[in-house]
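The complex appears here without one of its protein chains, the remainder shown in place.
Moving on, here comes chain A:
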């Protein structure tokens, strides 16, 4: 009952998101699936008090990273933490064109469409986004989610269950040239490279299908 009424109040962008994800027919065929590798830069690691400063993302389809299908948005925030500026380099009054959190998230959902999210330490990025959505009285994200960390754990038997790796460490293991770490888009691109390499390795041992991949994500898919 309550759910029914609540649904009525959902803004259009959120209704669209739910509709796109639930009605997607692409998930059955790996070649057709649109993956979106994403990364966020935040003011810190506290879900309650910290905020997203930037979302960078790039799409992967049929084993190809599509630069033409990429996304980058800088978000205006009142919360400011001068400690993390050293890491991500986004200043409060920097040169980037910034939008409000609402506009940024709506744009992101539009871009995301029915794609499956791929990230590194996905839980962190998704939780930050979900906190933002909560402030807009919607959420959490309905999209299916993968984590490069867990895909790696699944195929790298010798490392399995041993530890979680940083993006840097995985890039070293998989021999990926690291250019600029700690920009959202830069890290999203690295994550995408990593995902290409991982899915190829994965394909070798198992015929690749989405269910197998999703299963690697036991942490996110309860």
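By our rule, a residue touches a chain if its C-beta (ideal position, glycine included) is under 8 Å from a C-beta of that chain, and two chains touch if they have at least 3 such contacts; residues count from 1.
As a working rule, contacts and distances are computed from a predicted model.
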| item | value |
| --- | --- |
| Protein name as given in UniProt for the chain not displayed, "phosphoenolpyruvate--glycerone phosphotransferase", "Lactate utilization protein B", "Tripartite tricarboxylate transporter family receptor" or "CBS domain-containing protein" | "CBS domain-containing protein" |
| Option touching the unshown chain, where A:51, A:120, A:152 or A:197 are the choices | A:197 |
| Contact partner of the left-out chain, one of A:74, A:108 or A:165 | A:74 |
| Residue among A:64, A:91 or A:135 touching the omitted chain | A:64 |
| Touch with the omitted chain, as defined above, among A:36, A:75 or A:188 | A:188 |
| Residues in chain A touching the chain absent from view | 56, 58, 63-68, 70, 72, 74, 96-97, 175, 177, 179-180, 183-186, 188-189, 192-193, 196-197, 200, 204 |
